[in-house]
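What you see is the complex with one protein chain gone and the rest in place.
We call the chains A and B, going by the order they appear; numbering starts again at 1 in every chain.
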Amino acid sequence: MQQMKAAPEIMSETSIKPASVWDYANPTRFLGLVDRILPAFVMLTIVSMAIGLWMAFSAPEDYQQGATVLIMFLHVPAAWLAMMVYTIMSVSALGTLVWRHPLADVSLRAAAPLGAAFTFLALITGSLWGKPMWGTWWVWDARLTSVLVLFIIYMGLIALSKAIEEPSVAARALAIITLVGFINIPIIKFSVDWWNTLHQPASVSRFDRPAMDVAFLYPLLVMALAYTLLFFTLHLMGMRNEILRRRIRSMKMQTARQAEGS
Amino acid sequence: MIALLVRELRLAVRAGGGALTGVLFFLAVVSVVPFGVGPDLNLLARIGPAMLWIGALLAMLLGLERLFQADREDGSLQLLLMSDYPLELVVLVKCLAHWLATGLPLIVATPIFGLMMNMEPALILAVIATLFAGTPAITFVGAVGAAVTVSLARGGLLIAILVLPLVVPVLIFGVTAAYGAVEDPAPFLPPFLLLCALTLFFSVLGPFAAAAMLRHAAD
Partner (left out) sequence: MFGQYSGFIIPSYLISAAVIAGLVVWTVLVYRNRRAEILELEKRGVKRRYQKEAE
């Protein structure tokens, strides 16, 4: 019942005044927003994931790939998310450096472990798909290698976020490294493509067809939607956690100050 | 600016040398390889360029930690921030000095290690040329890592984790060009020019990103 009531409220609020990211620059207001929309996101994620899985398992077997096409429904959305999350982090980095939005750093920090997890899933499921299809767990193929580099970048960012204590310095450091990484990713991709074509020309047969059959495309799209919703749900929750962490930090500093004063 | 360059170089040499430590580390890495893969001279000759590049890359990363840290500790970073020159230019000069003090000695030492790896003279020359064109890029990217971790007491490992994925292209084109110089079907010039382009690109990106960080970290 509460969810039903919450939904029209958001609608009316956004239609009355033009919503902007700045409306939620205040963490407390942002937490309020999260509490209101999170249930809807959770529901949508569960429903779309269920539909996606059902469609995936009722899809026919591929004439080439057999039942392993089932792995594609996990692998491709994870790989898409791996890239999308990095893009969101880069936009957040711009938010920190250019617009100085107070939540931009919160968003970047909350997204990093999720991006790393999706990249990890893309690598693992890709490996499990590669073994039966290509006959090997891993090839130093251009795409695999650049995703591996992306994974290392994610891990580096997480390590950096844990290493620097001072929040404003950490925010700037994370934003700068994220952006340098973003500019560099096309270069890495390009260099790795080039590197691979020289060393092992087309030894890997792959799943290249002009257009994917609708029987596979629809489940794939629904699964991708479910993964995207899952990311946004976890991202909102992660941002909430990060805001609470900061609040605890400032409260503790306050008690420390009071103890000093007395 | 010249004065800054001279000061940086003098510090690097006096500090008991980033230069010497780097070369020794390079020696250590290169001499460990034969123990790992076995003393087969043909195999060593084949993987030689790659090993020299990786050794040089790691040795370059070694000294990066101190690039801005020493300045921050003794307060000269504040002076540099307040100087009339744009901070980007200051960072660029500091990078050049760092490269002259650590990168150049590595390149000078390369022929000796090349001979130890049983490489042909032409291949050694190619490796020297590619290192000459490519190692500045490592310094420039490394400057960003160094600026970001400037406030950390032990940022060295973190710099390596942050910088290594970003210098993957440099390594790829450097090694490809080196092999391209001696192996017949593979070309030398295209990867070499790309390597130069990368160095120029990072020479702009690196100082700008590092300066953006330093401005904030100093206060």
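A few comments on the model shown:
Assume contacts are C-beta pairs under 8 Å (C-beta built on N, C-alpha and C of every residue); 3 or more make two chains touch, one makes a residue touch a chain.
None of the values given here were measured: they were computed from a predicted structure.
Across the complete structure, the visible chains that the omitted chain touches are A.
Although one chain is not drawn, the whole complex shows that of A:98, A:124 or A:183 it is A:124 that touches it. Only one of A:84, A:114, A:169 or A:188 touches the absent chain when the whole complex is considered: A:114.
Although one chain is not drawn, its touching partners on subunit A can still be listed: residues 26-28, 66-68, 70-71, 74-75, 78, 113-114, 117, 120-121, 124-125, 128-129, 131-132, 230, 234, 237-238, 240-241, 244-245, 247-248, 250-252, 254-255.
Definition applied: only the chains that are shown with their structure count from here on.
Subunit A and subunit B have Cα centroids separated by 33 Å. Chain contact summary for the complex, subunit B toward subunit A: residues 141, 144-145, 147-149, 151-152, 155, 158, 161-162, 164-166, 168-169, 172-173, 176, 186, 191, 194, 198, 201, 205, 209, 212-213, 216-217. Of all residues in subunit A, only 97, 149, 152-153, 155-157, 159-160, 163-164, 166, 168-169, 172-173, 176-177, 179-181, 183-184, 187-188, 190-192, 194-195, 198 touch subunit B in the complex they form.
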